[in-house]
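Only one protein chain is missing; all other protein chains are in place.
Letters A, B and C mark the chains as written, and numbering starts fresh at 1 in each.
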Amino acid sequence: MTTVSIVGGSGYGGGEALRLLLDHPNVEVKQVTSRSHLGEFVYQVHPNLRKRTQLKFSDPAQLEPVEVLLLAQPHGQAQHEIERYAGLAGRIVDLAADFRLRDAGAYERWYGERHAAPEWLGRFVYGLPELHRPELAAAHYVSGVGCNATASNLALLPLVRADLIHKDEPIIIEIKVGSSEGGAEGNPASHHPERASVIRTFSPFGHRHTAEVIQEMGLPDVSLTMTSVDLVRGVLATAHARVRAGVTAKDLWNAYRGAANENPFIRIVKEQRGIYRVPEPKILAGSNYADLGFDLDESRGHVVSMCAIDNLMKGAAGSAVQCLNLMMGWDETLGLEFAGLHPL
Amino acid sequence: MTTVSIVGGSGYGGGEALRLLLDHPNVEVKQVTSRSHLGEFVYQVHPNLRKRTQLKFSDPAQLEPVEVLLLAQPHGQAQHEIERYAGLAGRIVDLAADFRLRDAGAYERWYGERHAAPEWLGRFVYGLPELHRPELAAAHYVSGVGCNATASNLALLPLVRADLIHKDEPIIIEIKVGSSEGGAEGNPASHHPERASVIRTFSPFGHRHTAEVIQEMGLPDVSLTMTSVDLVRGVLATAHARVRAGVTAKDLWNAYRGAANENPFIRIVKEQRGIYRVPEPKILAGSNYADLGFDLDESRGHVVSMCAIDNLMKGAAGSAVQCLNLMMGWDETLGLEFAGLHPL
Amino acid sequence: MTTVSIVGGSGYGGGEALRLLLDHPNVEVKQVTSRSHLGEFVYQVHPNLRKRTQLKFSDPAQLEPVEVLLLAQPHGQAQHEIERYAGLAGRIVDLAADFRLRDAGAYERWYGERHAAPEWLGRFVYGLPELHRPELAAAHYVSGVGCNATASNLALLPLVRADLIHKDEPIIIEIKVGSSEGGAEGNPASHHPERASVIRTFSPFGHRHTAEVIQEMGLPDVSLTMTSVDLVRGVLATAHARVRAGVTAKDLWNAYRGAANENPFIRIVKEQRGIYRVPEPKILAGSNYADLGFDLDESRGHVVSMCAIDNLMKGAAGSAVQCLNLMMGWDETLGLEFAGLHPL
Partner (left out) sequence: MTTVSIVGGSGYGGGEALRLLLDHPNVEVKQVTSRSHLGEFVYQVHPNLRKRTQLKFSDPAQLEPVEVLLLAQPHGQAQHEIERYAGLAGRIVDLAADFRLRDAGAYERWYGERHAAPEWLGRFVYGLPELHRPELAAAHYVSGVGCNATASNLALLPLVRADLIHKDEPIIIEIKVGSSEGGAEGNPASHHPERASVIRTFSPFGHRHTAEVIQEMGLPDVSLTMTSVDLVRGVLATAHARVRAGVTAKDLWNAYRGAANENPFIRIVKEQRGIYRVPEPKILAGSNYADLGFDLDESRGHVVSMCAIDNLMKGAAGSAVQCLNLMMGWDETLGLEFAGLHPL
């Protein structure tokens, strides 16, 4: 059994990672830290874990050496303590945004402040297996992924890999998200009477996750428009791009099928009948799948590519555990077998 | 035009009262106070009022004399300032719980503290027109009503008035409520990811509104069980009681029809076909109706009586405006004509 | 009092029109027809109208002469009976799609069948007052508006009127809609367990309402992407376009302010603080407002323009009543004063 501790386990990402690791056949969870819930049973914060573990939240200052540290703190903390963490564990998987960007300048542009440990940026591998499977197998430090970036990157992946779209033309990605994306801390806009039933565009462009799409896809002119809808878990990214001359629906099918064949958690959803014809986040809650779909208006060369994920799974803890599996040489899908629920 | 000012206008009850009074044909709204939103346009807090008024929130310390003061502060404040308010306005309608109970001892038992102005308790009329129409017509001071108490009292009204139930046997009232009942201030449990999709019993018994049911209905053994569900506006109270021997469905019909005939905002909903066969709060949003229904298990003498209301309207601001109309000698329904929406 | 009858009153558009006309000071509703609910009280289908009217649904075959007919049938029916209707009433307002397009060829392309009464297409004025106020004042026949088309047209209106965008470049409009848009008839995908919590893209492009945007805005390369979310009433259209060189945020402000000043039901929502900073459909339920917002990425010349409406009001019955007011020479806002609710 490989020992893993979770730093920042009272948030949603940390809680989801904890759920996955408690049931993971190769892992023993040693510590889960939380400053604000110190001493409480983890099931008092994550009620689904009642009768599953008697672990209590421990003090982050009293972290013990362990084989793997999984960091699930709010953004901006890990970079200040990365040396300490690296002294405690040989392998680190971060869920936050601290080590996602390779370039310290890009970090400063998008996050509005200097990075506190720029020398560590190059040591981390971007934690999306569909993009970096070989590097992850050799990695000791793995970054988190932005949930919106993940939905965007996977929506674009088949198009970019097969070179089917004009990369220099504007690419517009419209993203609809549930409320868990905002994290476990409430704010006036997340108060239920204000947040229920919304279609609320909180970021027309300029969202920080854009930087991960630019970096990973190599697309210079991409924008993410973020809209909250009434759902707790789930992201749907809808990317609008222009295909190169002559590209047909068949080319698209080939590209998407290739992605699904190479990646255990990618599925194509493109049906002519039934209720579920396109990717939909609602059936993905708790699952690590990324469902892809597309449609091509051949007359206008306009391709619409969709990716649905659970933001806390494929968009956070699920990808992190998948990276852990790869890093440790285990089966990539270990501990990530839950199929999702229908109906929900 | 009668001048009215609203004290505490940034909350949900105050906002709803403001919406009603801005469109009220006999009223001119003079001031709306809010300490926390001082100087902001009221439409920045209540976005439905954009382009309807250029009023800004003013300082509660700078209240000016006015014909009627409508108090919409959090519970426990009005009783400390009632002398000042009475000096500013000849008529006062309170939405809070400060002046609902007639008995200072009962107040202390249910609210856990001595009342700050017990001599004022007797000057207020309990603000539910269906129970106190004549007194309200002569009143200068009108109390608010608890939304859960209102749904309970109206569910019981036909049964108690016609003396159809055993008043000394336990009466169990199960109440399902939306999230706006908790007020405009968020808390950890109202954070959308935690509050969405709940069926959450926050008070099995002992809810403070019970005191208003005991007082107004004269029922000694009544309990209110409060459960939050996924809805913003709305309350459904379901009262379980035992009918006296020989009471039939026809007796119940007579009692409920009487209540509906005497009260413009009471309707009976008891259909054999269609989708809407029973009282349902969802179609009452924004309306001042109280929809009543009932069913009798004759073999067991068990009557189930239901009342659905919008907690912010009939359960708060709507009843307050109805009381204002009565107090001023206007048509009881003035400014309260909105029918509600279907579908919603 | 002007007499009005509603043909097809059991659907959502017809029910909403009925609600508005029952409270309209200048209108007397004479008949409401429904084949499927013949003989039922209208409040059995539209439960918000209980105690508001004792009207029953009558037989569409027994329509009597009246001053104005409001048609609220499913698409494709009115064009087959328009001669009969015109014989019964001097003025007609249609809610359906039958008479929205001016060109019979366009109708055939978008609706996949020949129009049954092409000679009537030119007699109808497109029923959006913000686009055709003068013509509506002189009209006898007014068409309905597509709800998605309305949100799109109003989102684009300030940009197009002030000539701020490249009209020949692709314009992408992402539209999120509630479930009432699908009408009152259920289908497997609208069954609550399947429909709740969705983010479901039911039309990536090719939606019929696109034809109304092309016709009314004169934009050749526009696409509408339709996504259902968990809400009953409401549409948010988000239009992405490229501004002409040199266009600044100030130019946009001027254009949007102009639109808001000229039109009583257009509001600009663009705040720097508070919860409601952008247009949101949730606060518009029951109201006839169209809330507009925008944002400009000057570096990329990318403008995002948003319009939120209630699809059953501004997107259907509300605009129809507004047109009726204009056609009759009444105040444009008569019967449309409801402000909407906060919270909801």
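One rule holds for everything that comes next: a contact is a pair of C-beta atoms (placed from the backbone, for glycine too) under 8 Å apart; a residue touches a chain by one contact, two chains touch by 3 or more.
Values in this document were obtained by computation on a predicted structure and should not be read as measured data.
Which of B:Thr201, B:Asn261 or B:Thr333 touches the chain that is not shown?
B:Thr201
For a quick check of understanding: of B:Gly127, B:Gly186 or B:Pro343, which residue touches the chain that isn't displayed?
Hidden-chain contact among the options goes to B:Pro343.
From the list A:Ala139, A:Met217 or A:Val232, pick the residue that touches the absent chain.
Of these options, the touching residue for the absent chain is A:Val232.
Residue-wise, where is chain C in contact with the chain that is not depicted?
12, 178-180, 182, 184-188, 190-193, 195-197, 230, 232
Which parts of chain A are in contact with the chain that was left out?
Residues in contact with the chain left out: 12, 15-16, 19, 22-23, 40, 44-52, 180, 184, 232-233, 260, 267, 269, 271, 273-276, 280, 283, 285-287, 289, 291, 337-344.
Mind pulling the chain B residues that touch the left-out chain?
170, 172, 174, 176, 188-189, 193-194, 196-202, 204-206, 221, 223, 225, 227, 229-231, 234, 236, 238, 240, 242, 275, 278, 280-282, 293, 295, 297, 300, 302, 304, 306, 308, 343-344
What we mean here is this: only the chains that are shown with their structure count from here on.
Report the chain whose CA-based centre is farthest from the CA-based centre of chain B.
A
Measuring from the mean C-alpha position of chain A to the mean C-alpha position of chain B, what distance in angstrom results?
Once rounded, the distance between the two centres reads 45 Å.
Suppose each chain is reduced to the average of its Cα coordinates; what separation in Å results between chain B and chain C?
Centres of chain B and chain C (C-alpha means) sit 35 Å apart.
Which residue numbers or ranges of chain C touch two or more of the other chains?
275, 280, 343-344
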